[in-house]
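Questions regarding the structure given below will be posed in turn.
Apart from one protein chain that is not included, each protein chain of the complex appears where it belongs.
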Amino acid sequence: MTMPLEPTVYRPIVQRALDEDLGLAGDVTTASVVPADCRLEARLSVRRAGRVAGLPVALAAFDILDPEIAVRIVHGDGADVEAGTTIAVLDGPARAILTGERTALNILTRLSGIATATRRAVAEIAPHRTRVACTRKTTPGLRALEKYAVRVGGGVNHRFGLFDGVLIKDNHVAAAGGIRQTIERSREALGHMMKIEIEVDSLDQLAEAMEAGADAVLLDNMSPDQVRAAVELVDGRMVTEASGGLRPDNLRDYAATGVDIVSLGWLTHSVPGLDIGLDI
Amino acid sequence: MTMPLEPTVYRPIVQRALDEDLGLAGDVTTASVVPADCRLEARLSVRRAGRVAGLPVALAAFDILDPEIAVRIVHGDGADVEAGTTIAVLDGPARAILTGERTALNILTRLSGIATATRRAVAEIAPHRTRVACTRKTTPGLRALEKYAVRVGGGVNHRFGLFDGVLIKDNHVAAAGGIRQTIERSREALGHMMKIEIEVDSLDQLAEAMEAGADAVLLDNMSPDQVRAAVELVDGRMVTEASGGLRPDNLRDYAATGVDIVSLGWLTHSVPGLDIGLDI
Amino acid sequence: MTMPLEPTVYRPIVQRALDEDLGLAGDVTTASVVPADCRLEARLSVRRAGRVAGLPVALAAFDILDPEIAVRIVHGDGADVEAGTTIAVLDGPARAILTGERTALNILTRLSGIATATRRAVAEIAPHRTRVACTRKTTPGLRALEKYAVRVGGGVNHRFGLFDGVLIKDNHVAAAGGIRQTIERSREALGHMMKIEIEVDSLDQLAEAMEAGADAVLLDNMSPDQVRAAVELVDGRMVTEASGGLRPDNLRDYAATGVDIVSLGWLTHSVPGLDIGLDI
Amino acid sequence: MTMPLEPTVYRPIVQRALDEDLGLAGDVTTASVVPADCRLEARLSVRRAGRVAGLPVALAAFDILDPEIAVRIVHGDGADVEAGTTIAVLDGPARAILTGERTALNILTRLSGIATATRRAVAEIAPHRTRVACTRKTTPGLRALEKYAVRVGGGVNHRFGLFDGVLIKDNHVAAAGGIRQTIERSREALGHMMKIEIEVDSLDQLAEAMEAGADAVLLDNMSPDQVRAAVELVDGRMVTEASGGLRPDNLRDYAATGVDIVSLGWLTHSVPGLDIGLDI
Amino acid sequence: MTMPLEPTVYRPIVQRALDEDLGLAGDVTTASVVPADCRLEARLSVRRAGRVAGLPVALAAFDILDPEIAVRIVHGDGADVEAGTTIAVLDGPARAILTGERTALNILTRLSGIATATRRAVAEIAPHRTRVACTRKTTPGLRALEKYAVRVGGGVNHRFGLFDGVLIKDNHVAAAGGIRQTIERSREALGHMMKIEIEVDSLDQLAEAMEAGADAVLLDNMSPDQVRAAVELVDGRMVTEASGGLRPDNLRDYAATGVDIVSLGWLTHSVPGLDIGLDI
Partner (left out) sequence: MTMPLEPTVYRPIVQRALDEDLGLAGDVTTASVVPADCRLEARLSVRRAGRVAGLPVALAAFDILDPEIAVRIVHGDGADVEAGTTIAVLDGPARAILTGERTALNILTRLSGIATATRRAVAEIAPHRTRVACTRKTTPGLRALEKYAVRVGGGVNHRFGLFDGVLIKDNHVAAAGGIRQTIERSREALGHMMKIEIEVDSLDQLAEAMEAGADAVLLDNMSPDQVRAAVELVDGRMVTEASGGLRPDNLRDYAATGVDIVSLGWLTHSVPGLDIGLDI
């Protein structure tokens, strides 16, 4: 069961995207050329194989422009489809369909691109129990949508932001005067619902973090062999996460170490969109 | 002279990105671990060669969090830098620097990624007079920033949205009943400051568009040979634009046709970020 | 076919107008005096002859307050009506109708005033091919609505803002060091969808602008005779626009010169509202 | 002492006016033509005699664009100036001055137009103790500014909206079943800080309103003679207001009746702007 | 007839409350555990006797989350109910009901707490004609809702803010140089719809205020005996208000003085919520 995205979260984002595209004058091409009573049937078609994500978000663009547009979803979020597949059919006033097209596609291609890349990473390491997580390296303004696309792709979410989990990095340790102190200060200041993860780059640091009682440890830029050694040292007493230096071609090596989580920044900052178009 | 981006345009976007990362509780790690009076010097460093774009936008994140942070820009927007180059130095309260880091980097890596890709495309076709343009295939909410990054990379902007130029596509022609009619209707309804471009996929359509008096023509998904024929037919009487099917490896072939503009959707929808970090 | 105004553009403006009138306490008169179940039929009536504009915008005020109010439009936007004509009939809860009355009328009288003045200017020069355009001298916050009212009156829109067209004035020329330089710099920095117009006040400047390849020329504060000379010099190679010093009583003289556009600031900054009331 | 307008009220309105004019691309003319380091001195000059209003509001446009612009006010709000008078001098970056010009002028001409008309109405009836008030017939979104301009012109404000005073009209009376009932219901439902005014169109209604204890009475569309009779009947026991049918040429006749207030819708809905320009 | 609260006023407040509770990730418990097609019937039940207020506001939370939730109101705003009473029944998608529960209850308990306290104060002084009013000591952001709850409780509203009535305090008098001067300045600057109340703490000040023509007088921190003397001195020529030092246990003594209004800050700043829960 993929956790959904609340309309109350995504609709303002879609509205802003429409505002950006319409300005104050609106779609001058369509408004000057297409009669108000012209109607269309249009199909959202995937041009390359991938996993669909963001269809309800994209369709909100049409709904905002004209609630009279009727929509039939053929393959919704989470579906794996081949190139050429129609995923939704729109029927209604031609003007609103043509005006909303680009906004809807910009959302859909981006989110489906992320879901497709996540799904591939998940499939790549499927034999192992390791899970794929995203990071905070998301597009400004779209974090909720991109985190959702990762979930649709079969991944899990790491922190949503700076507010919902502690992740202690070397600079924090330096400022506080040591690993133990940082963890103690966080425990002291924060409630019992906040998990504490700490970034380490050596087994010594890892041992110290374990002793200080961190909930999770981020193994930063370690080789698969180093990660394996860390996982053995931890022996199930903390959640282990490998981060940094993971690429599609070495993912499986990391998963084979038994690490709990691999977190991949590129799922959200450098993935190509999935090519999707509107056919009429 | 690259046209700048108004602070009044980008600051609300940066504010929203910060809101997304801070939530209501703020940076619980930094706030619980780093003393309020701790100060830092930090450097924004480019990890791979590329062109810098978005530095003023990224720095606004620090300014919003704490105006006491002093900034020295070493290589500003438009600079081509090698891997390892420091582009800016921050000095001030440690908390605000650590809290703003990810928001600033998310902006900077994305915009510099776009500028770097644009700059490469421009360099690739440099011997020719053809110009590189972006499209409306931008990230929802970030169009002004991404269009700016394209300019920093040496490209030019196409329409900003549906409101500031007419681009007639096949569906518009179908709805209006012909190329001539669409162009006439647009001319009739719109003021003299609005340019009219029309998408064609054959020389017959091109001839009809020229007769009807379009200002520009978008040659859709044509091969370099077809584009060359079109450019010859037009003979300078309209602006010509090639779009669709252009890749880094065939860009030069298109430029060699003498076409005025090549427009590249991937500059904004599928380009990897430029790796940039904050070193302390 | 008058280009419409998107509800997504005008509804926030209507909402702000209602907020301004309702404050936090709402309509204390109606709420304290009129029973909740009281219903009314009311008619929007034009008190003086004119052209209707802004009816959908005005009616949005009632729709926001209470979607149960039924509306029947008798003479919609673009209709020329005599004094005493009912243009729409409302039927529904009395409270919402009385509460929305002033907001709706403030919108409708202003936009119909502009459409009526525009329509008169257009009729005045009807025998000629010259078109009537508005300027950026609009009411802060209402530009989209006022530009729409000009279209309803039969005029065309000039630039919507500083962002969708180049208009070079004497100060720009002075800063850049000459007419040729300004035009070249604009061409260089901007994409092919952006038109370039330049303001001139002599035939010498006009000749220079033509040579430099401007798309249009604004003939500033010239007499009809000067405009005629300019139009002859241009001879169809640029769009010509007369601006400054045009009044209802000399409009026809300007149109007789063959100039393409007359632009009139007073259509939006100094036109009286069209008197419209709500009768019950 | 004219009551001021809070910056926290007017700055969001100025920001919206700038957003409208700048869009996402900004001032493409100035940005492409004027060098970033170019500086200007510019003067706001009144082209026709009138009363200045809205200068701090207009200047906020420049301050938002670039706080480095230095301003010297020569004749501030409330000054009566001759044609050709410089009212403020700006000195600073040329780009921001040119970009902010139209927004600042649109505000200043409108508000000064209202103040000038109000001041003339006030002067016209100066020998009498009657005061000039505005109505709720204001431009959507600009009520606070226009009410302020009326104060600068020497007038007083009526209700700001539906929320801060009771004004009972015939439809309210009809719905409630009589003048006495409406006034009693309002008194019962509302606190002691709320004044109750009632619109009447005959002396019979006036007598009933007086008996029921209204605080003020609006004499609707009455001739000067009828107003005089009403004022005598009231004999100082209520505030009297004449409204409807008042024009510049009969204002003095109404004031001569001894009525307390004349309220003039045209001060805000149909007054021409005061011509003001920016000279460089 | 209690004056209602406009949905256009309260819905943005409910939306902000939901945003605060949902963040970007939404209700992670419900979304991960409860199937999307699960449906519930739930009852809003009052746990202690009191007066219901804010039900339409609270229910808007469910409506925003999912308009498919059907609602049946059993005891609406203004009802006095016993502990254990069901006031509304919800039926619909389980997820939205569980997600909206806390936001709805936080609104309902607070507003019902205020209405209950107000109703008790009103009942306490029922034999007298004195009315209970609230003050501006309200929760930041909730003034419109809390003023409404006071009305539901049978009280009346004092000023809504600084904008809709004059209340002159000792600091104003000190700055202006005397009671007479403050009242004259206010009368001069303000329109006829604005009431003027002045705070006094002695009979001498009261006499001065009466002479200067204030509409109302606030008797600040006076004992019942002092208030009685003041009321006698005023003898119906001004509205009298007692404020400061009023507690549930001495309210009746103040009312017995014949004062017109008792205003109670604690109705809005220190009243416990009324315990209300959602039972399934």
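So that you can tell them apart, the chains are marked A, B, C, D and E in the order they are listed, and the count of residues begins at 1 in each.
The rule is simple: a residue touches a chain if its C-beta (ideal position, glycine included) is under 8 Å from a C-beta of that chain, and two chains touch if they have at least 3 such contacts.
Note that the structure is predicted; figures quoted are calculated from it, not measured.
A.B. asks: Indicate each shown chain that the hidden chain touches within the full complex.
C.D. replies: Missing chain, whole complex, touching shown chains: A, B, C, D, E.
A.B. asks: Just to verify: which one of D:9, D:73 or D:229 makes contact with the chain not shown?
C.D. replies: With D:9, D:73 or D:229 as choices, the missing chain is touched by D:9.
A.B. asks: Which listed residue, E:69, E:132, E:168 or E:218, touches the chain dropped from view?
C.D. replies: That would be E:168, which touches the missing chain.
A.B. asks: Write down which of E:5, E:25 or E:251 is the residue touching the left-out chain.
C.D. replies: That would be E:25, which touches the missing chain.
A.B. asks: Considering the whole complex, not just the chains shown, which residues of chain D touch the missing one?
C.D. replies: 1, 3-6, 8-9, 143-144, 147, 157, 160-161, 164
A.B. asks: When the complex is taken as a whole, what residues of chain C touch the one chain not shown?
C.D. replies: Here the touching residues of chain C are 20, 23-24.
A.B. asks: Please identify, in ascending order, the residues of chain B that touch the omitted chain?
C.D. replies: 15, 18-19, 22-26, 28, 31-32, 35-36, 64-65
Definition applied: only the chains that are shown with their structure count from here on.
A.B. asks: When chain B touches chain D, do the two copies use mostly the same residue numbers, with over half shared, or different ones?
C.D. replies: Mostly different residues: under half of the interface numbers shared.
A.B. asks: Compute the rotation angle for the C-alpha superposition of chain C onto chain D, expressed as a multiple of 5 degrees.
C.D. replies: Rounded to 5 degrees, the superposing rotation is 180 degrees.
A.B. asks: I'd like the Å distance between the centres of chain A and chain E, where a centre is the mean of that chain's Cα atoms.
C.D. replies: Here the centre of chain E sits 44 Å away from the centre of chain A.
A.B. asks: Touching two or more other chains, which residues of chain D qualify?
C.D. replies: Only 20, 22-26, 28, 31-32, 35, 160, 163-165, 185, 189-190, 194 qualify.
A.B. asks: Take each protein chain as a node, join two nodes whenever their chains touch, and name the resulting shape: line, ring, star, complete or other.
C.D. replies: complete
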